[in-house]
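Omission of a single protein chain aside, the complex is shown with its protein chains in their original locations.
== chain A ==
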Amino acid sequence: MRALVVDDSRAMRRIVGRILGDAGFEVLEAADGQEALDLLAGPGDVPELACVDWNMPVMDGLTFITEVRRHPEWRAITLMMVTTESESDQIVRALAAGAHEYLIKPFTGEAMLEKLDLLGLLPTSTGV
C-alpha cells in the first residue's frame, strides 16, 4: 500500500514516514497541499492513505482535503489530518471537508497505528 505524507516540516515527514514505513507502506512526500495535488495528478498509482498537516504554505491541508474530495478518481484515498490544531470545531470542520480521521500532534507511534487500525489500513485491521 502507498501513503502520501503532506507536511511542510521535513522532520515531521520523516517521523510519520518512518511509522508508516514500518507498518508496511511505501511512503511518498509532499511539502504542501499544491505539491501533493500535483503528485496525485502525475503518473503512478493513487495512494491508499494521505496524512495531511493543516497549516502549510501555498495550500493548507483543509483546502487540499476539500480539493481531493472534488475528484471522483481520488475517492478511494483515506484522508487523515495530522495537526497541532486541537479545537473541537476544527476537528468537525476537517471531518466535514472529507477527512476520515484526525490525529492531534504530538502523538506516539502507537496512537498513529491505532488510528490506521480504526481506518482498516493495517494488515490485522477489522475497522470499527
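Simple rule for what comes next: contacts are C-beta pairs under 8 Å (C-beta built on N, C-alpha and C of every residue); 3 or more make two chains touch, one makes a residue touch a chain; residues count from 1.
Methods note: contacts and distances are computed from a predicted model.
Visitor: Match the chain absent from this complex view to the correct UniProt protein name in "Autoinducer 2 import system permease protein LsrD", "SWIM-type domain-containing protein", "BMP family ABC transporter substrate-binding protein" or "protein-glutamate O-methyltransferase".
Guide: "protein-glutamate O-methyltransferase"
Visitor: Which residue from A:25, A:64 or A:102 sits in contact with the chain not drawn here?
Guide: Within the whole complex, the residue contacting the unshown chain is A:102.
Visitor: Across the whole complex, list the residues on chain A that are touched by the chain not included here.
Guide: 86-88, 91-92, 94-95, 99, 101-104, 106-108, 110-111, 114-115, 117-118, 126-128
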